[in-house]
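All protein chains of the complex are present and in place, except for one that has been dropped.
Naming follows writing order (A and B), and every chain is counted from residue 1.
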Amino acid sequence: MSIGLHNSTFKNPVIRWVDSRLPIFSMMQNEYGTFPTPKNFNYFWNFGALAMINLLIMIATGIFLAMHYTPHVSMAFDSVERIMRDVNYGWLFRYVHANGASMFFIVVYVHIWRGMWYGSYKAPRELLWIIGVVIFLLMMATAFMGYVLPWGQMSFWGATVITNLFSAFPVVGDHIVTLLWGGFSVDNPTLNRFFSLHFLLPFVIFGVVFLHVAALHITGSNNPLGIDVKSPADTLPFHPYYTAKDSVGMVVYFIVFASLVFFAPNYLGHADNYIPANPMVTPAHIVPEWYFLPYYAILRAVPDKLGGVLLMFGSILVWFILPWLDTSPVRSMRFRPIAKWFLLLWGIAFGVLMYCGGKPPEGIYVVLSRVATLYYFAWFLVILPLLGRLERPLPLPESIAKPVLRGGGPLPAGAAAKPMEKA
Amino acid sequence: MFRSALRALTVFGVMAAAPALAPALAAGDHTQGPAALPHAHFHFEGVFGTFDRASAQRGFQVYKEVCSACHSMRLLSYRHLLELGLSEAEVRAIAATVTVNDGPNDEGQMFERPGRLSDRFRSPFPNEAAARAANNGAAPPDLSVISKAREEGPHYLHALLTGYADPPAGMAMGDGMNYNRYFPGNQIAMSAPLREEGQVEYADGTKATVEQMALDVTNFLQWAAEPEMEARKRMGVKWVLFLTILGGLAYATKRKIWANVPH
Partner (left out) sequence: MADHLAPAGAPHAAGEHAADGTTKRDFLILAAGGFAAVGAGAMAWPFISSMNPARDVLALSTTEAEIGAIPVGGAVTLMWRGKPVFVRHRSPDEVQAAATVDMGELRDPQADSARVKAGKAEWLVVIGVCTHLGCVPLGQKPTDPKGEFGGWFCPCHGSHYDTSGRIRKGPAPANLPVPTYAFTTDTQIKIG
């Protein structure tokens, strides 16, 4: 092999010629073909691949929708309805794109939960996790701006309320809001820049996803046992084992997706967004899309405007330092008999916040929101750091290939019956 | 081995289901306000539902002869009526009954001409301010997507149209307002649009009771809001069937590939 050429192992002469000069085939082979992958993944490990597929679907349908959409306050609503009525398969693109946003958040929430439950954020995968949080923040920004584009009542008032959050910051707040709007209220300049950014950000996300995958392929994947890969006996080549397993998950995902798009396309949306935006009339109940409800509940749980805004942003930002808040020596909740219950409770608190976020901010919902908000932060800032030191983990298996050797493996049914054992 | 994973999934399932359960949990919230909606059965409901075209066509007649005096449907064009099952000659005749402003012509003048298939439905008012001024301060909403723009769309529309009654004793009604059992706040600016049997004369001999007219116009409005519904559901049935078979194949393949891996 001459100097300066990549040493390709491919036999096909054309592939070999290209691969020697630009080793993309070797790269694909190494990263998705022979890539050694822990052999004990469960179906939770499908959701990264599903998120990738979902991003591609959103970009593809989005580009075709943009061919027909008009980002102007007087035409945006009508152009969306024209897509629904007159563009060939326009209704399909719009409903796939709108419900695709919901599917994306479902998939990513499960993906994040997977990471939390099995300690995927812990060393040496801290940066991988942080990049993931960045992706999630970009997703939220993209979804928010995309929801403004149809220029319905919820679009307009959602944009108004969310941009006004920034007015909570002292001194600079109002200037920031004016800057975001490009005027003195949410209006045509706002719509135009949101369209521009909504088109741009998915490609930024794609780039950051590439970093996410690159970082993953340096550390290798975590696994349900949370222990390191020790020998080749612990792994399988990614293809065909996990390509086959991901395919199964993908079909299930598509069935759920198709059911939403074809049979209940507006189930997750708001009727009010089929009313054209009217700056003079606010709808009776302004609620964000379901995937933003937990943060909305945190915002409203705090009686102080600035405090609420800070806490809302903090609820995501705290994820950035999660790898250092968790002091436990083990990753997977399978071997953390106490912490797993607290984490489950955190999941429930998240669900309660999602429920309360969709309710009027009065009575029991305020109380529930406050309790859940308190626990949301207590888990990260108090329980998790303390528990890592106080809790005694269950014995870990020797390796992935021999999960039962030292009494590890599946949790005994009575594992929870002996809590509070001190190390 | 999968138990904890399953448990985690269950939690997530509950979280996902919470918004769906919410209406049931919150049912006791409303001590006053609109009554619970009666649920009429519509032909377009369900996975295999299709539009009752005869009813929707009668509903268009109700819209044309009653609603269109005040309510626009500016997102629809006359050509869309072909998809409702009207013949081209019928639709051309309907379009030709309206006058459309067009122009400018070679001399720079605007001129009037009869409507064509490609024209949008004629709006009763030139703009929203005019609509507001002519209707006691409440602009009649555009009906193009009204069925999607209200919670429980078709059920709400049907209930609203048949929900007029005398106000209960002691209720103070605003000036020019009408009592409706299903309107939020119970006071609606629109007076009962469907008041008496035979208000429109159906060509197919159907008896035009208020209930019948309300059902027909609801069918029409549902079609107007979701004209793609039949194609959508047909395509959905095909995709779900296809994906189910593909899922079986994918699962069998996965099982086969993993057959010799101890795990």
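In this section, a contact is a pair of C-beta atoms (placed from the backbone, for glycine too) under 8 Å apart; a residue touches a chain by one contact, two chains touch by 3 or more.
Given the structure is predicted, the values throughout are model-derived calculations rather than measurements.
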- request: Could you list, sorted by label, every displayed chain in contact with the chain left out?
  value: A, B
- request: Among A:Ile15, A:Ile59, A:Val161 or A:Leu345, single out the residue that touches the unshown chain.
  value: A:Ile15
Task: Based on the whole complex, identify which of A:His72, A:Arg193, A:His217 or A:His239 touches the chain you can't see.
output: A:His239
- prompt: Residues of chain A in contact with the chain that isn't shown?
  reply: 9-12, 15, 25, 28-29, 33-34, 60, 64, 67-68, 82, 85-90, 92-93, 237, 239-241, 247
Those residues of chain B which, in the complete complex, touch the missing chain: 77, 79, 106, 116-118, 242-243, 245-246, 249-250, 252-253, 256-257, 259-261
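FYI, only the chains that are shown with their structure count from here on.
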Message: Taking the mean of the CA coordinates per chain, how far is chain A from chain B in Å?
response: 34
- line: Interface with chain A, chain B side, in the complex: residues 1-5, 7-8, 11-12, 14-16, 18-19, 22, 26, 47, 75-76, 80, 141-142, 144-145, 148-151, 153, 184, 225, 227-228, 231-233, 235-237, 239-240, 243-244, 246-247, 250-251, 253-254, 257-258, 261, 263
Query: Taking the complex as given, what residues does chain A use to touch chain B?
result: 39-40, 42-44, 78, 81-82, 84-85, 91-92, 95, 106, 109-110, 113, 117, 224, 236, 240-241, 244-245, 247-248, 250-252, 254-255, 258-259, 261-263, 265-266, 271-272, 274-276, 284, 290, 293, 333-334, 340, 344, 347-348, 350-352, 354-355, 358-359, 403, 409-411
